[in-house]
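Dumping the structure here so I can ask a few things about it.
Moving on, here comes chain A:
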Amino acid sequence: MRLNDLLGRRVLDTDGDVIGGVADVRLVQDGPMLVSMQRALRVDGLIVVENRATRLFGYERHVGPELLRRLIHARLGEVWYLPWDDIEEITDDAVTIAPRRAHLRRLEDLARY
Partner candidate 1 sequence: MKKVLGVTLGILTAIGGFVDIGDLVTNALVGARFGLHLAWVVIVGVIGICLYAEMCGRVVAMSGRPVFDLIRERLGPRTGLLTLVASFLVTLLTLIAEIGGVALALELASGVHYLLWMPLAAFAVWLVIWRVKFSRLEQVFGLLGLLLVVFAVALFTLGPDWGQLLHQATRPHPIGHENWATYAYYGIALFGAAMTPYEVFFFSSGGVEEKWTRSDLVTARSNVFVGFPLGGLLSLAIMGGAAVLFLPAGIKVETLGQVTLPVAVALGKLGLAIVLIGVFAATFGAALETALSCGYTIAQYRGWQWGKFVRPREASRFHVVIIVCLVLAMLTLLTAVDPVQVTEYSVVFAAMALPLTYLPILIVANDPDYVGEEKNGPVRNAFGLVYLALLTVASAAAIPLMIITKGGQ
Partner candidate 2 sequence: MRRAVAVALLLVLVLSSCADPDQKLRSAAAQSARDAASEVSTTRLAVEQLRAHRLWSQSAGQMVEDAQKGVEKAASSFSSQQPSTVTSTRLYEQVTKTLDDAQTAVTAVRIALGNGDLAAAEQQLTALRRSDADLGRIGELAK
């Protein structure tokens, strides 16, 4: 699958309610060893935003001028981190996830990078 196809795809819970859209894919470099003696980039989870928008300008990582960040966050709504294991199914037009909206983890609560 191509990243550009995944970005912006709707995210639904099991009841079919729309939670938001895919904004980014979190990768961790601890996958299987490659021939190049490096570890592969493992897909660790998705970053989901409430109001579908694909460009975050890198703001999910708490950098940038405070005011600009607030403006962008106001437009994005909530930003969640969705671990890979919580994903039920990825189809051509939607990503279905197991947890309910209330149980989602906010990206901000993840360790700062």
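Heads up, the rule we're going with is that a residue touches a chain if its C-beta (ideal position, glycine included) is under 8 Å from a C-beta of that chain, and two chains touch if they have at least 3 such contacts; residues count from 1.
A word on the picks: all candidates are chains of the complex that A comes from, given by their letters.
Because the structure is predicted, anything quoted here is derived from the model rather than measured.
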{"item": "Chain A in this complex - touching candidate among 1 or 2", "value": "1"}
{"item": "Touching residues on chain A, where the partner in the complex is candidate 1", "value": "54-55, 57-58, 63-68"}
